[in-house]
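To start, I am sharing the structure in question, which I have written as structure tokens.
One protein chain omitted, others in place.
Labels for the chains are A, B and C, by order of writing; each one numbers its residues from 1.
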Amino acid sequence: MSHEKYQSLVQTLHECMEACNHCYDACLGEDDVKMMADCIRLDRECSDMCGFLEQALVRGTPFASELASVCASICEACGNECKKHDHDHCQKCADACLKCADECRKIA
Amino acid sequence: MSHEKYQSLVQTLHECMEACNHCYDACLGEDDVKMMADCIRLDRECSDMCGFLEQALVRGTPFASELASVCASICEACGNECKKHDHDHCQKCADACLKCADECRKIA
Amino acid sequence: MSHEKYQSLVQTLHECMEACNHCYDACLGEDDVKMMADCIRLDRECSDMCGFLEQALVRGTPFASELASVCASICEACGNECKKHDHDHCQKCADACLKCADECRKIA
Partner (left out) sequence: MSHEKYQSLVQTLHECMEACNHCYDACLGEDDVKMMADCIRLDRECSDMCGFLEQALVRGTPFASELASVCASICEACGNECKKHDHDHCQKCADACLKCADECRKIA
């Protein structure tokens, strides 16, 4: 079935969704929340988009390529914002996002 | 605030999401469900995407344009499929989808 | 159709989802973001839940009552947090959430 060819991407999206939500949760608990505001915003954008694309791919959406293209943009933006911050959760999130952006681009 | 400029689109997306879900529900209750299979699939794709874009626009997403572009494609595909069927719920859904595709394209 | 009996609730959920996202967006732009952290968290919980329940009701979910019961809890928690803050967006959000909690409880 068509969803099998996306098995690796679905796993990567799932890990990115988790990393973004962990980062979101941790950012909101930081002392300087204000400095993390863009990170919080992008974490939500990115986790929502990754979760959406996961669902779409495993149900065999005909729009895989177009959705993956937007997802790549969002992951890249989130990864680049997270990279600016030294927190461990931000660095982990940046890695997950940039990896996910690369994999999304392969089917975009 | 930025979300105000999208007020009309948010309403259109909401109406399209409703029409797609009504059509989905009704298609699954039709005698000839098999003939409606593509309609059911696209109704779900479209209602999920419209619901996603609604949320994104009202929280001030920086990805409004890219998301609206994908949404326009999905709405158009769903509208074109629905147009083929005489059921009242399909015709109403086609109208809502094609209107929504047009409005999405304006910001895409 | 079954979705017609929920027409008023769907509208209320939609308004609550919007108010929560506006509040979320505005809270992240406030000078004292740290003071708004719980508000930001609950705004996301609540907007996501309201959006989810909207979709479920209009597609004729058999789980309307159970989902509305959880939604009522989340709306109430968000409304009570927002009420503590003087910002206009928080006060508007509190009103929308508490109204929505009441309407959800009627079908719960």
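Note that in this section contacts are C-beta pairs under 8 Å (C-beta built on N, C-alpha and C of every residue); 3 or more make two chains touch, one makes a residue touch a chain.
Note that the coordinates shown come from a computational prediction; the quantities given were computed from them, not determined experimentally.
Remark: the omitted chain is touched by one listed residue; of A:26, A:42, A:74 or A:96 this is A:26. Along chain A, the points of touch with the absent chain fall at residues 1-3, 10, 14, 17-18, 21-22, 24-26, 47-48, 51, 54-55, 58-60. Remark: the residues of chain C touching the chain excluded from display are 41, 44-45, 48, 52, 55-56, 59, 61-63, 66-67, 69-70, 73-74, 77.
Listed by residue number, the positions of chain B touching the unshown chain are 28-29, 31-34, 36-37, 40-41, 44.
What we mean here is this: only the chains that are shown with their structure count from here on.
The interface with the largest number of contacting C-beta pairs joins chains B-C. Chain B and chain C have CA centres that are 23 Å apart. Looking at chain A, one finds that residues 41, 44 touch two or more other chains.
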